[in-house]
Structures are given as structure tokens and as C-alpha cells.
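Below is one structure; the comments refer to it alone.
Every protein chain but one is kept in place in this view of the complex.
Chain naming follows the written order as A, B and C, and within any one chain the residues start at number 1.
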Amino acid sequence: MPIGVGVVGYGYWGPNLVRNFALFEGAEVIAVCDKDLDRLERAKAAYPYIETLEDYQTLLAHPEVDAVAIATAVATHYDLAKAALQAGKHVLIEKPITDDSRKALELVELAARNERVLLVDHTFTYTGAVNKIRDLVQDGDVGDLLYYDSIRVNLGTFQHDVNVLWDLAVHDLSILLYITDKRPTAVSAQGTRAVPDNPESVAYMSLFFSDDTIAHINVNWLAPVKVRQTLIGGSKKMIVFDDLHPSEKVRVYDKGVEFEHDPERVRQMLVSYRSGDVWIPRVSQEEALQTEVQEFVAAIEGGDTVRSTGRLGVEVVQLLEAATRSLEERGRAIELKVQEA
Amino acid sequence: MPIGVGVVGYGYWGPNLVRNFALFEGAEVIAVCDKDLDRLERAKAAYPYIETLEDYQTLLAHPEVDAVAIATAVATHYDLAKAALQAGKHVLIEKPITDDSRKALELVELAARNERVLLVDHTFTYTGAVNKIRDLVQDGDVGDLLYYDSIRVNLGTFQHDVNVLWDLAVHDLSILLYITDKRPTAVSAQGTRAVPDNPESVAYMSLFFSDDTIAHINVNWLAPVKVRQTLIGGSKKMIVFDDLHPSEKVRVYDKGVEFEHDPERVRQMLVSYRSGDVWIPRVSQEEALQTEVQEFVAAIEGGDTVRSTGRLGVEVVQLLEAATRSLEERGRAIELKVQEA
Amino acid sequence: MPIGVGVVGYGYWGPNLVRNFALFEGAEVIAVCDKDLDRLERAKAAYPYIETLEDYQTLLAHPEVDAVAIATAVATHYDLAKAALQAGKHVLIEKPITDDSRKALELVELAARNERVLLVDHTFTYTGAVNKIRDLVQDGDVGDLLYYDSIRVNLGTFQHDVNVLWDLAVHDLSILLYITDKRPTAVSAQGTRAVPDNPESVAYMSLFFSDDTIAHINVNWLAPVKVRQTLIGGSKKMIVFDDLHPSEKVRVYDKGVEFEHDPERVRQMLVSYRSGDVWIPRVSQEEALQTEVQEFVAAIEGGDTVRSTGRLGVEVVQLLEAATRSLEERGRAIELKVQEA
Partner (left out) sequence: MPIGVGVVGYGYWGPNLVRNFALFEGAEVIAVCDKDLDRLERAKAAYPYIETLEDYQTLLAHPEVDAVAIATAVATHYDLAKAALQAGKHVLIEKPITDDSRKALELVELAARNERVLLVDHTFTYTGAVNKIRDLVQDGDVGDLLYYDSIRVNLGTFQHDVNVLWDLAVHDLSILLYITDKRPTAVSAQGTRAVPDNPESVAYMSLFFSDDTIAHINVNWLAPVKVRQTLIGGSKKMIVFDDLHPSEKVRVYDKGVEFEHDPERVRQMLVSYRSGDVWIPRVSQEEALQTEVQEFVAAIEGGDTVRSTGRLGVEVVQLLEAATRSLEERGRAIELKVQEA
């Protein structure tokens, strides 16, 4: 018996959720719910066999709906997810989980109490490229993680309700927390509005760790070119992740720095560089959202865990909150409670 | 009569100075001075007609030497330049001018008092690319400057005495101060040593201005790939400066954001994007150091000013000092005395 | 009243035709016809309101079908198009028009006699990029056309029935004949099978003109990377057309060669190079097939001509036939009857 799914919100992301659930034989889309009648009409035209509902309560009351996928504005996430969990539904929720980490934590605890699956749609954690990078980091191939340095800029999709960190840096934070077990201890962020009376459209975020590792994220809604590039430096190997390359997203450089104490000069290190081959591993090209949808259904059926848990979602929001606070203080470091994964 | 030049320091940069002075008929290299005999031998082999001296005082006393070009370790800049100015010589000094802004200011004042030319070798201010960008900014083509965002990373040239900001960000600071008359009001910087007991090898620096403009500089000695790319966002046009491209270094995007107050929603802006052609202007390919050397000689002869004055050098060092302080405090903003150019 | 359209063939390309006709309010897809029941089922699922037919005669007899769009195997094009034209239908036919230029000519004449529109689906002639290039060539901006040099290679889509020229060079031939009024006078081609008992998978084709212009097309099914790049050299300007670039497909170089007779050396030319700016014009991003479908309907309604006429289709096939003959003779030039456009 496939899992019955109701999708709330048929704007930008909702159609992708419907398409991927419809594609997977382990799930069946029972209904789409949206307050906008035009959107419901569009859903009906594309999937004549799916029910379209204006009222969320009707969706929650539907006997065939086992799980709810939420793709609405962030401000509505908490209420919709809470109601769904209380109605005994499993929940897949678009990122970020909520706009408030305490409310997010509440959802996590509610899901745990009710034994429901709560998956946050941090799609990157399901891509072939990010999982290849995670393997390289977790297996020790890159050595000690020295830095994670990402640039994620382009022109467009200006938003009035959140700053650019919540829109773009959210991806890097989920990737960073997914590939390493290290957890940041403090955050510093700077940025500018550029457009008056609007949230920050250009921002920079640095994450400090208990050791010398650093992470840095550069996001910008006002860039003339689209760039999605991450440098990951390790003591043994270094990685360049270019998400825009059609086929060669992950490049592994056999380059590094070696250092040993110079016996003659007590406090001085001998530093030498190593430069070797580059390797571009083939990575899975499967659509990440399809993998995610399958993992969601498997978790519902088998009780397995998912990659992008509610707890990951909470951590991401905590970092965004700290960064937003630092932004307002032009970079003052905001301490975090350390939670090693 | 050509200007007689003495070059101090024949390590990495000195040979370039000698070659460019030798190439220009308005100057004549009289002597090269270095404490390392091997280097002097190398200079002699390449330019048999040039005197080689171990002693700096002998150079300063040389009757044919009108100007001194200093290409030694930063820590020695102040003493060497001061002695030269006191001996009545004009001075061209490698960047950064000194490792201490107060000493740098002292040199500037000494040069002014003695009516000597003091040029700091911020070579980028003499490149065709940077001057084309300056023209576009100064002539109003790019509109209001929204951001300057630079990445300058590669593997190599690890230094034990200064952090990576003093080695790499120094270039961006000189470019930034050269292309715009705006001056930063505060600086925030973060970074990591990566290699224990060494100065920071990865660092990020944000510069705040009195308006919404922001500048950001990403420098790294531990990157697997070499990148020299700067995005410059204006309200009318945007520029991508890729210094590694052999022939197309400056790209001008007719892209921008337009916004007007929405009369119906008081505090809300209407934002719209404009996307047009891209233009890659041809820029002068002349070697920057040759232009610099000619400008130095012209300033000596004609009393003209130079682009990369001692005062520019002071400002750059002040910013590096503030950034280094912020680095130690994990990003706390350090206020600067504003000096509009 | 929208034009009623029947689409024959619902394999790889058919769904794109259905989608684009469905999107355009000037047309209505009445029926889809295919011998494969699975494909018909897929069409029904996506467009429940469209009739699905196994029998082509039933489609032709349908009173609401004004025009037929053919997207079947090339070998069937002639019979299907002939029957449609004889039944008084307008015809849009996938490229190449047929596998035989005499049969293609027959279709052109039949369409003219019956006063029906015959459009060959050379999609590139409807793209923003190719039309921008055509304007630059036709308006004299590039000066005299010196060469057209294209590389169109990738791994995949090996075909058993035609050689790689018929699959890939067909695009360049339609572009070349569309952007210039010049017509080739002879063709030379070379190639190799690489895979035994299969048609040529690597091939090169040179086209000669009555003046010094040359065109060259490099096509390959066995390349490790995908390349779609064309250099177009003119006496005044030069163009690089990179069809894989997401936003900057057409680059115009203000570069060229100037030559004048040297009065002192009778048979010698003075050659000098000019190197100026590069300009990347913004081009229309509209889907080419949508423009094509609109032009097809406008031609039916208003009697206008279309860009990719049956006659263009005939010329393309004549060139492919000549190239295939030359291929068998390892490059011997095959003369063509000149038909200035």
C-alpha cells in the first residue's frame, strides 16, 4: 500500500514535490491544498486524478492522507506542521523549518512524542555531489578539515521578508552540518541592504569552531553572474564543488600543506606544499528530491532515520538567528551552544 | 639627463624594478644594493654595466643616484626610506609602505617637507584593467557603488612574518581606495591560522562605509586553485574583474536593480531587475610596472603627483592594522577615522 | 478560431510539439497519433482532453484537424507528409525533411500546388542567438563572411540508420543557409565508423563557395565532452557562438584583419590586425519551438512565409547527400548546383 500524501502550497516548490511523490510508486498524492484557486486549477490540469482542496483542516481530516508535505511561506510553517503532527501525520517541510528556532525545537519534540517522521527539505543533503563530499570527509580522505568556503551569488529572487542569509546561506549551513560532525561555536556576519527599507541582500558569514577550522559563506542577490562554488580545504586533500557544472561538480585535488616542527627553531614550523593529481569522481545524477521522497517514505514504513532531520533543521535556524544578530552588530561574534553531532 | 636610480634588494621583486628602470630611457640604473653576495652576482651577470654594492650608505652617498627604489623585507622599509629621504633622494617603495601606519605617516611628512617624491609600489593602480574600472566608477557609469567583493586565493607563498591579509588583501585595499573616493568607516575581519604557530593563512575582511556600501575581501594561502576575481556592484552597472584571464579581464554587465517606493505600501520598495548586454572593453596591456616607473620619473622631473602616493600607502596600512585587530577579536568591528579622499 | 493540429509520433520530439502547440492559444491539439500504445497512454495521461489515435488515416480524415505535425522516423517522413498535403493539411515536419532530396522537392512542389504551408522543424532558425547572428551578418556588421567553423560533439545517441552528419551537421547546415545568402558550390567530407558495421560516428565536412568563403563542420558521437561552438569570421568582426553557455551564447569580437596592396611589392598584401572590444548582446530567451509554432500558425492564417521553408529543408538534404558521397570517396569534392538564396 503506497503512503498517501497531501501537499500544502502549490506555488514555486509544491509542483516539484507533487511530481516526485507521483513518480515514486511507494507514495500516492491524494490531495493538493492551496488558498489560491488559480494554483489549484493548475494542479488539477496537470494531475486530474488528484483532489484539490482550499481548506487545510479538510486535508488533515482526509482518511487516506498519511503524510503532509508543506511548501508554503516560512512564516506559516510552524502552525501548519504543528497541526499536522497533532493530527498524527508525518511531515516533510520545506527549508528553513521555521523562522524561529524555539518553535522549530517544539516541532521536533512533538514529532518525537507522536512517533512521526519529520523531514526538513534540505535538498542538497540528497544530491550525489554532496554525499560524495561527505564520504570523502567522513572517511578521512581529506584529512583534518581546515576550511569550508562558499560563494552563492546571482541576480534575482529578491525577498522582502527575510535577508539573503535565510534564502541562500541556508543551503551551505545544511551542507556543512551534514558533511562534518564538527559544530560551530560562534558566528560573525556582515552585510548590507543595498536596497533601502529591505532586508540585507549582500551578506557574509563566518563560523568559528573549537579548533582552527573556519567556515565562510558569501551570499548575494545582486551579483551579475551566477556562482555556486565551494572550496573545502583539508590537511590531506582539497575539494572544489561547483554546483553549476553539468557533469563535473566535484573535483578532488591531491594538494596540501605539510608542516613539522623545525627542531632548530622552537616555535617555527617547516611548511611544504604537495601538489599532485586531480580526480573528478562520477557522482549520482539522480534527482535529489526523488531520493528524499523515497527516504521519507522508507522512514515512515520502516522507522529508519532520515538525513535531513528536524534536529538538523533546528541547528540551521539557530545559526541563521545568530548570524542575523551579528549582522546587526557589524560582525560581533555571537557564541553558540556547542552540539557535536 | 636620465634620472639616476639605485635599487635596494635584489630578491623576488628587485629584478623587476631593475628591468623596468633599465627599459625606460628616462631613467638609468646606477647601482644595485643587497647584503646577499649571490644576488649581487646575479645582478652583475644580467647587467654588467651596473654597480653592485653591499653597503646602503655608499648607495645613498653616490652622486649619480637621484632616487632609491626599495624592494626589501617590510620590516626594513621604514629605516631605509627614512635614510633615503633624509639624504635628499626620491623614493619608490614596495608595498606595504611599512608595517606600522604611524611610521608610514612619518615618511609621508618627511617626503613632503623635503619636497621629494614618495611612491608606494601598489602596482595594480597602474594596470589597464584597474584604470578602466576606475574610469567606469568615477564617470558615473556604474551608478552608486553597492559592493566590492573580491576573492584572491591560491596555494603557496606561505609567510612566517605577516598574515595573509598583509600579503594578498593589500592589493584589494589599494584598488578599492584608488577606484572610489569613498572611505571605510569600520572594518571587521575573521580568519584562521590553519598551520599552528603561524600567522593566519585564511582570512576574510569586511569594510563598512557611511552609506550602505560594503566591501569584502577573501584571501587564502591554502586554496587548491588560483582565483583572482572581483565583483563590483553598482546601481546602474556591474563589473566582473578576472585578473587571470589573458585578454578579457574586465566585463561590464548592463544589469542592475531598480527600485521605487510603492505608493500603496508605505515602507515597501518595488524592486525590478534589468538585464542587458555584456561589454568587454579592450584595456591597455602595457606592463604596469613600466607605467609606474615612468610616472615616478615624471613626478620627479615635473612635480606632478603620482597615483600611488605615500598617503594611499598609509591608508592601506591603517586598514590592515584595523583588520588584524578585528581578526584577534573574531570580527568585532574596528572604527576608523574617516578620511574622504 | 484556433488552428486544429494533429501530432504524429509521440516518441522523443513529439511531446515537445504537443506541449508547444498546447501552450499557444492560436492552436489547439486535436489528436495525437502513434502506433505504440504505451506512448498514446502517456499522451492521454498528460493531456486527458486530447484524442489518441493509432490510425493515421483517421487523423487525416478528422474534420477539426487543419494541420499535421510529423515527428516520426525520417524514413517515414515522405509518405506521411505526402498523404497529409494531399488531404489538404498544412504540414510541420521534423528535420531532416526526408532522407532523399528528390522526394523532398516533390513535397515542396506538392505544398505549393495545394497552397499549403510546409515548415521544416529546423529549430535553430527560431532561436534568439541564431537570429542575432543572422542580423549581424545581414546588416553588414561582420563584413565579408570569411569562414563558418563549427564543432558539435558529445558522447551518446549513437544511431544505426544514418551517419553522424545527418544527426548533428544538419543543425549547422540549416544555420549556415539561414544566416547568409551565399550558397556552397562544392562539398568535401571525411569520417570514420569507429564502431564496425555502423554508420560514420566521427565526420568532418567542408563547404566551398564561389568566393574565398569556407565552412567547416566537425561532428562526433564519441567525444568525452560536449561542445557546441561555432566561430564565424568576418572581415570586420568575428563571432563566437557557444550554444552551451546559459546566458552568454553570442560574443562579438571587434577583431579583424585589414589588408591593402603594398604599392612597392606588386603581388604582396600588407596585413594588419585590429583588436578591440568584445560585446555580448542580450538575446531572446524564448523557447525556439514556441516561436516556430506561432510562425507556423501565422503562415496558415495570413499567408506569410516561414523561416524554415521546405526549400531550406531540400537544400540541407542535398548538402547531406553530397557530403555522404564525398565521405565514401575520402574527401573528393562533390560539385553542387548553385542556388543563391
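As a working rule, a contact is a pair of C-beta atoms (placed from the backbone, for glycine too) under 8 Å apart; a residue touches a chain by one contact, two chains touch by 3 or more.
All of these numbers come straight from a predicted model, not from anything done at the bench.
Of the listed positions A:E248, A:E287 or A:E329, the one in contact with the omitted chain in the full complex is A:E248. Remark: the omitted chain is touched by one listed residue; of C:G9, C:G191 or C:G310 this is C:G191. Shown as candidates are C:A46, C:A87, C:V162 or C:L231; the residue that touches the absent chain is C:L231.
Against the chain not displayed here, chain A makes contact via residues 248, 254, 275-282. Take chain C: the residues that touch the chain left off the picture are 146-147, 149, 151, 153, 155-156, 158, 160, 186, 188, 190-198, 202, 204, 206, 208, 212-214, 216, 218, 220, 222-225, 231, 233, 238-240, 253, 255, 257, 259, 267-269, 271, 273, 275, 326, 329-333.
What we mean here is this: only the chains that are shown with their structure count from here on.
Of all residue numbers seen at the chain A-chain B contact, over half occur in both copies; the interface is built from largely matching residues. Seen from the C-alpha centroid of chain A, the farthest chain centroid is that of C. One finds 43 Å separating the Cα centroids of chain A and chain C. If you average the Cα atoms of chain A and of chain B, the two centres end up 39 Å apart. Residues of chain B in contact with at least two other chains: 275.
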